Structure formats: structure tokens, C-alpha cells
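One chain of protein is taken out of this complex; the other chains stay put.
Read from first to last, the chains carry the letters A, B and C; within each, the first residue is number 1.
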Amino acid sequence: MYSFKNDYSEGAHPRILNALIESNFEQDEGYGEDSYSRKAIDLIKQRIGRNNIDIHLFSGGTQTNLTALSAFLRPHEAAIAANTGHILVHETGAIEATGHKIISIEVEDGKLNPSHIKAALDAHTDEHMVKPKLVYISNTTEIGTIYKKDELEQISKFCKENNLILFKDGARLGSALCSAENDLELSDLATLVDAFYIGGTKNGALIGEALVICRDSLKEDFRFHMKQKGALLAKGRLLGIQFLELFRDNLYFDLAMHANKMAGLLRDEISKAGFGFLTHSPSNQIFPILPNSLITELQDKYSFYIWAKVDSDHSAIRLVTSWATKEEAVSAFIMDMKKALKCVDMETEVELYQK
Amino acid sequence: MYSFKNDYSEGAHPRILNALIESNFEQDEGYGEDSYSRKAIDLIKQRIGRNNIDIHLFSGGTQTNLTALSAFLRPHEAAIAANTGHILVHETGAIEATGHKIISIEVEDGKLNPSHIKAALDAHTDEHMVKPKLVYISNTTEIGTIYKKDELEQISKFCKENNLILFKDGARLGSALCSAENDLELSDLATLVDAFYIGGTKNGALIGEALVICRDSLKEDFRFHMKQKGALLAKGRLLGIQFLELFRDNLYFDLAMHANKMAGLLRDEISKAGFGFLTHSPSNQIFPILPNSLITELQDKYSFYIWAKVDSDHSAIRLVTSWATKEEAVSAFIMDMKKALKCVDMETEVELYQK
Amino acid sequence: MYSFKNDYSEGAHPRILNALIESNFEQDEGYGEDSYSRKAIDLIKQRIGRNNIDIHLFSGGTQTNLTALSAFLRPHEAAIAANTGHILVHETGAIEATGHKIISIEVEDGKLNPSHIKAALDAHTDEHMVKPKLVYISNTTEIGTIYKKDELEQISKFCKENNLILFKDGARLGSALCSAENDLELSDLATLVDAFYIGGTKNGALIGEALVICRDSLKEDFRFHMKQKGALLAKGRLLGIQFLELFRDNLYFDLAMHANKMAGLLRDEISKAGFGFLTHSPSNQIFPILPNSLITELQDKYSFYIWAKVDSDHSAIRLVTSWATKEEAVSAFIMDMKKALKCVDMETEVELYQK
Partner (left out) sequence: MYSFKNDYSEGAHPRILNALIESNFEQDEGYGEDSYSRKAIDLIKQRIGRNNIDIHLFSGGTQTNLTALSAFLRPHEAAIAANTGHILVHETGAIEATGHKIISIEVEDGKLNPSHIKAALDAHTDEHMVKPKLVYISNTTEIGTIYKKDELEQISKFCKENNLILFKDGARLGSALCSAENDLELSDLATLVDAFYIGGTKNGALIGEALVICRDSLKEDFRFHMKQKGALLAKGRLLGIQFLELFRDNLYFDLAMHANKMAGLLRDEISKAGFGFLTHSPSNQIFPILPNSLITELQDKYSFYIWAKVDSDHSAIRLVTSWATKEEAVSAFIMDMKKALKCVDMETEVELYQK
């Protein structure tokens, strides 16, 4: 049984494990003040091309989101997010648990635009309602779509004009930036958003998200918030060593490229086989709409999530690839799909014949 | 410069790194539902000798404390802790940030006893004050002391009689259980306290604390709380693999034994040299009271914390050993101390002579 | 300018002010333990016909909601509410500020039914999402509709079967129970819901909401929660005296009757004039849909909220009546509407003629 369920089914890229081994007996400072973390942060700053940013290393996405948002917002301020937003759906109310409402915007493609945000602002008129203050977007989104540069520029402009904080969840930022359709650079992000993070866990690390704070007013005392939320690891080096390895050369982007390439192979062949997709996702998550009979067949050998019922005979499934996805597994999946389709067709023909 | 600053200056025990490498490409479930975590939990249950307990794996101590206490307490309920308690002093108000007051009890040796707890209960009489509900103790304590079995039994009895939850912070539980003066078994803990954790980060793991919930009423929906606090790692296997390795045989205890042995060597020699200690700490942290001149001398080659000023000429320092502490480093420290003392003595003699 | 903006534009019913004066110099206990509050609570229990309920007096609705919900829910548990729910829209995130998410259900008439609640439960499947635990309904709803007995029975049954807490916001409970279409008794509520409150502020009191807790497991330590949220008034007698007066005889219901009667007069005449309504509201709030020109005309003499734009020429307004609404003001409004309509008609005729 090969799994396309997610991009965190395996451990870490071997170079990361090697780096852990090589550094293992060096003594260093605790709680993120070690030399590995400092070097990793410097490397990421270089890659972004700016020095006046603060970078903090976290263990996971929910932890990053809840620490950042609770640090950035005053008690009466709320976040705005697409209805698919991870913080809205899949973090067990982590943001609300820190006291903040999230205003949900119904969208089709997982992406916000200025008119969505404006509608949220217009609907919140006085002190009897929360004050919308932070816009939460994800890139890639939770359903695999990506933001184009001009889309992000428009949101950024609107947020600046309306004194809103723009925050980008980058759990799958690698896949977004390496998408064939992407026209954003890492350096653009630091200009366009107030804070974002570079996801490591889903792109080759054991754990690790690098939060980048670009807006000066959001930087103060940030490590206090991390400690308070349990986010400062005693052996913070574990995070530093991993990001150091990922950004020492092009490894971070190479890994994302591989994941996207694997998803692309699946997408192309599924498309050729005549099937459509739930979303336009040029990234490492795809959501093909397949006949239920085919899905059942494929489940014999592959694990993946059934994402949504489309009609009585069809469902969308989610296939996720990662840095660790094996090309032979992808080829085997495609082969098995084709085999199954032949079968299905034959059965259908038989059925038709009998009628 | 060799560091005795803490027990998290190095990486992980090599067997743990090997286990990570060996398992690296196996696909498994996310968020702590992987086979490694399940096996590790089973092993720990066997070691404790009970099956009707729940075990959850966390990344760090502050995260464990804040998740557990906020899950266990209702909004008006408070924790009671010794004034040295980690949650009171060194967690940036993490517990208060989840809404709960901590009642501080002034003690000398870092340990609570029933009369302390009773005093706290007696001082909280009605709904104008918080309701003390949970007793937080640490073993070893933050100043290296340990609880004896009868001490813990008395607290446990008092807590049961007064319907209090007894919670034990076990960030350094290994050192406590392997102390020469210890008479507690891991199995005793599951009987005497309602929840405790087995610290991995300070005893050979990269990260990892295993929370054991013994009281049934505290178990329900606990994973929801973990997720809400950002404590469920996508690659939860990272925690599982480590605890699996630590508890597959006696490794966890062997490592703690080593740390204690190294501290013992330091303690004995410092004692022989005629110095006293701030606390009676038969564990991996010792707090010798040394002349400031000697401290300065030692700081040339060793790093450690100056813990407290004792008088104008003397301070207590903290020396911490770990699974990774090298015996040659300990020997060198002792040697250097002796050398310095000779020096110091000579200077003192000179001074005396000059007077 | 006469105001139909809300039901809290005036002070209190004169009998309440008299009761304050008569009791003014009697010394009594503080923080709700006074004899007035105790008697008021006894009277309400009698009226409800049950003794095994706990009653607590609050200053206002938001305070009641936030204290009750935060006392009733554990950190990972969420409330379910209609999208019109007061806690969702008009309490500045008060519930989220205590840590809890509110799941919004899109409805037309402000009312929830079991299928709505079931959909929310079905959408929350595991620990990566909040756990829906409390159903929040309002009667009257925020848009003037009311729950019929069988509707409430169905919800109640569903909640019991699914171990959900059913909470009813009763800021306008008087108007609901005195509606011509109502078939619920106060005693039914205590059987069908787990907690509800009897709104005083909008029905003759200066301030005051009486929270009734029916389910035993929700009662424990409730006064601690009140104190913690700032809800225990030093002169709690202020609340006790008012509820004592409202429930000493039928005053509470007489006042609600009057409010409903005044709204009924408006509704009938507006209806006769040929206009429709945004909602079917047999209570003290009505939402007629009027031509914008007529609205402008009426705004010369009356203040009220424009609730929603209906089309380019029509808007829904909100007219609210109360215990203090004067019948002559209602008559005058109706008269002025009729006059204006004649005008409007004439103008329209002229316009038509000119075309």
C-alpha cells in the first residue's frame, strides 16, 4: 500500500539526518540561541534579500499561526480568512482559544481578493462587533491553488490602505514558489506581506516552520510570545540545523520541485484519461474527480483521502506528493489507473450490451 | 570551553539518530497515530505496569504543562506550586495565558508537603477567590532535590482527600528515579499522581516528553487539547521513534544514571574541597557555593550559571550534567578547581601574611 | 422625534423605581446574597414550577452569555448558532475572547432545527476540529421570530441524544412567551433546555437578566465564574429588587404583552397598507419593507433602524416596541404613514399622469 495521503508520511531528507549526526556532540546554546539557528536565519535572510526582517523557527504550522496571530492582535481584533483556511477548519479553534474570532469568507478557490476583504470590513461597523485587523491567506492554499503576483499585490495594497496586517500561511510555500504557474519570488513576499512562514515539515524537514516578520511594529518581544505558547524548544538547534541544511544551497526548492513534478505526472495522466479536477491546483496537491468504482479499485493498492462527493457516481479524491514521493510509485499508480479504467470500460460495455 | 550550563547542550543519543535513519523512508500515519508512537506508548505502559493509563507525546515541557493544566482545569480553578516551580517562574506566564492563576508557596527546598497545600486551601474560602484545584510538583525539583516515596504518598493522600488533581512535572524524572536516594518506581507514580510526564529532552532525546494521564476523568478528548495548543506534530513519528528507542530496553535509565554519576563525581570532589551546597540535590543538578575568585577562575574554561549571590565573597553556581557529559570533562573541571584552589589558597595565605 | 429604535430607550417601570426607593435604606448582604435576590429567585422558581434549578442574576445579556458559555464549555468545545445569533454578530467576539469558537449556521428565519445541528456535528469529525458541544438559540430570535413548542421539543430531543447542551438566550423572552402565536410555558423551558435566561433589561428593568440553570452538571461553582467575569455586583440587591417586583405578580408578562400589542398595531396597519415584512415576527420587533421615499418621510418624526436594502426602491426597517411604548405614539406613526402614503400615491399618480 503506497500512500498519497499527505506530504508528511516519511521522515526527513537524508541530508538533514546527516547534519543532525554531524553536529550531534557539539555543545551549543538552548532555546533557539544556538549558532545553527543563527546561521540558518542569516541564510534565509540572504535568500529573501533583506536584513530588516526577524525570523523565528517553530515546530509546526498550528503553533506558528496561534503564536503569531495572538502576538499581533489586540483582544478585540479579528482575522479574516477564506472558508477553506487552515486556521478556520483544521486547528481545533487554536486561534479562538487565544481569544480571537476568525471571520469566514466563502470562496470557491481557496483564495481571498480585495473585494472579499472589503465586504468583511463593511460588515463590521462599530464596537458591537469585532474589528477585522488581520488577513490570513495560505499559499499554496489548502486546496492546492496558488496566488499570482498581481493577486498578492492587490491584496497587499488593499491591506496597507486599510491598515490591515497581511499574514501568509506558508506550510506549503515551497510547492507554491516552485509551481510552473508561479511568478512570485521569496523576496516579493517580504515586500508584500507583513509576516509569512516558510514551511519545512511538508518539504523535507522532520519539523520546522520559519516565521518571517517583515513589519517592524510586529517584531517587539516576539520571543516572549513563543515561550509562552510552548514554542521555544530547549534544543532549538533541531530546527536550526534543519533549516541550515535546507537553505545552505537549493535543497529547499529542489525538494519542492520534485513534489510538484510528481503531482504533475499524476495530473497529466489523469487528465489524459478524461477526468476533471475539483480545483485548478498547479502544486503538490491535486483533486481529481473519479468514478467511485475506479476509486475503490485504486484503494486496493494506494491510500489517499476521498475529499468530496461530487455526484452519486463520482467523488473527488486528494493525491498529495512530496519530496519523498517515488517516481515508480507514481508510474505504478498511473498504470493501475489505466488498467482499472480498461476494466471499468469493459464492464460498462457489458452493462450497456445487456441493456 | 566546556559547558555545564544545562542538560540540553548536545543533540540526541546516537541510538536515537540511528533509529530515525532506519525508519526514515517508511510511510506512516501523521499526528501521533503512527506505529512508532503506538509502540512507544505500549512500551511505556509495560514499564509502568498499567494499561488503564493514557500516554501522549509532546515536544517540550512548557507545552506539556500548558496543555495539560488548561485541559484539566475549569476557568475558576487554580494550580498550587512551590515558588521555585517552573510554571511559576520560567514559562512566561504560559499557564496564566490559558486563564489560570498559580498560587505560589514559599519553600526552601523546592518541595511541597500537605501542610503547604492545606494552607493554600484554607486561604481560599469562597467565590471571591480562585478555587485551588491542582497541585503542581516537579521531580527532580528545579533546584535538584527529589521527592521520597513517603513524601509523595502523603501529598497524594492529601490530594485525594481534598479532591485535588496531583500533577508532576517530570522534565528531569529520569534523574530523579535514578538518584541514589530515590525509592520511587515509575509504577508508584501512576498510583500516586493523577498525571505526570517522563522527560525525554533532558535525557537523551532531541525533543520529547511523554505525558501519562492516570486519572480517568482527565483523559477525555485530550488530543483535541493537544491540537488546539499546537502540540500535535504532523510527523509525530519523530516523538514516537525516540521514546521507542529510549524504552526498548533500559536506555532511558542508563542515560539518567550516567548524568547522575557525573554530577556525583563533581559533588563529591567539591564537597571534599570543603565547600557547601545551596540545596541537597542527589541528582544531575548541583549548586555548590564557591568563592567568587574561584568562580571567575573556572569561568575561563567552563560555562555554567551563577545561580545566587550568597554573601559578598561567595556565590552558588549551578552545574548540570547529562547523558552526554564526558567523564574527562568532569575530571578536568575537578582538576582545574583543585589547581585554582591551590592558587587561591596561596593568594589567601599571601594576603593573610601581609596582614 | 419618537423612537422605535429599540426596547431600552427609557428607564424602568415605575413600580421598580418605587421598590428601589422603599428598600433603599435597609441594610443587606452584598454580591447577590441579599434577601431581595433570594426572594426574587424563589418567586421565579415558583413561576417555573421547579425547585431543582439554580438562578443567578446578571446585569446584561452579553455578560450572561459569556459567563455561562465559558463556564459550561471545556477549551476545545464550540457553540453552534444561527448566523443571526447575537453571540455571533453583536458581542464583539465575547465568546471567542473566552476561548471558544462559534459555528455559524446559515438560516433564513433566525431559527435552528435538528438538521442544522446535525450538519454541524457531521462536519466536525475529529480532534483537528473543535468539538461542537452547545447549541445557542434565541427566543425571540434577533429578527423577531419565535420558536413553537414542537420546534423546541425537536431540538431538545436531538441535543439530549447527542449529548449537547441547549442554551437559550432570553433577552426578549417576555415578548416570545406573550406572543399570540406562542405555545410555550416558562415551565416548558426548564424541561426542554439546559440553561436559559429571562431578560429584564428589555422588559421593564433598568438592568437584569435571570439565568436559569436546569441541568445539574452545569451548576457547580457557578458563582466563581460570575465573580471572575465581573458579574457579581457589590449591590446585587439592585438586581434582586427588580426581579422581585417583576415576578411578585404578573408584571413581567403584562409589560411584554403591552410591547407585543403595540407592535401588533403597527404590523396590522402596515400590512393593511399593503406592505410585506422581512420576517414573520409575532413579537415586539417588526421588519416592514417600505418604499424608500416613505421611509425618508417617516424619519422626520420617528427614529428607527434601516435594517436591510431590499431592492433599489425598498428597504426593510426595524420597529421595536417595549413596555414603555405609548399607544398615542403608535397611532401617530400609523397616521403619519397613511398621510405619507397618500402623498406618495398622489405623487406617483402625478408622475404616471405626466408620462
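Convention: contacts are C-beta pairs under 8 Å (C-beta built on N, C-alpha and C of every residue); 3 or more make two chains touch, one makes a residue touch a chain.
Fair warning: this is a prediction, and the values are worked out from it, not measured in the lab.
Colleague: I'm checking contacts with the chain that's been left out. Which of A:Ala12, A:Ala71, A:Ala263 or A:Ala329 qualifies?
Modeller: A:Ala71
Colleague: For the chain left off this view, which of B:Glu26, B:Asp42 or B:Glu96 is in contact with it?
Modeller: Considering all chains, including the one not shown, the answer is B:Glu96.
Colleague: Out of C:Lys157, C:Lys235 or C:Lys342, which is the one that touches the chain we can't see?
Modeller: C:Lys235
Colleague: Just to verify: which one of B:Ser104, B:Gln154 or B:Thr191 makes contact with the chain not shown?
Modeller: Of the candidates B:Ser104, B:Gln154 or B:Thr191, B:Ser104 is in touch with the missing chain.
Colleague: Of the residues in subunit A, which ones touch the absent chain?
Modeller: So the residues of subunit A touching the unseen chain are 31, 70-71, 74-76, 98-99, 127-128, 130-131, 221, 223-228, 232.
Colleague: What residue numbers in subunit C mark contact with the hidden partner chain?
Modeller: Subunit C touches the chain not shown through residues 2-3, 6, 8-12, 14, 17, 20-21, 23-30, 59-67, 91-94, 97, 201-202, 206-207, 224, 227-235, 237-238, 324.
Colleague: Tell me which stretches of subunit B touch the chain missing from the display.
Modeller: Looking at subunit B, the ones touching the missing chain are residues 75-76, 78, 89-93, 96-101, 104, 127-130.
Please note the rule applied: only the chains that are shown with their structure count from here on.
Colleague: List the centre-to-centre spacing of subunit A and subunit C in whole Å, with centres computed as mean CA coordinates.
Modeller: 43
Colleague: Using Cα averages as centroids, what's the distance between subunit B and subunit C in whole Å?
Modeller: A distance of 53 Å separates the two centres.
Colleague: Specify, in ascending order, the residues of subunit A that touch 2 or more different other chains.
Modeller: Where subunit A meets two or more other chains at a single residue, that happens at 91-93, 97.
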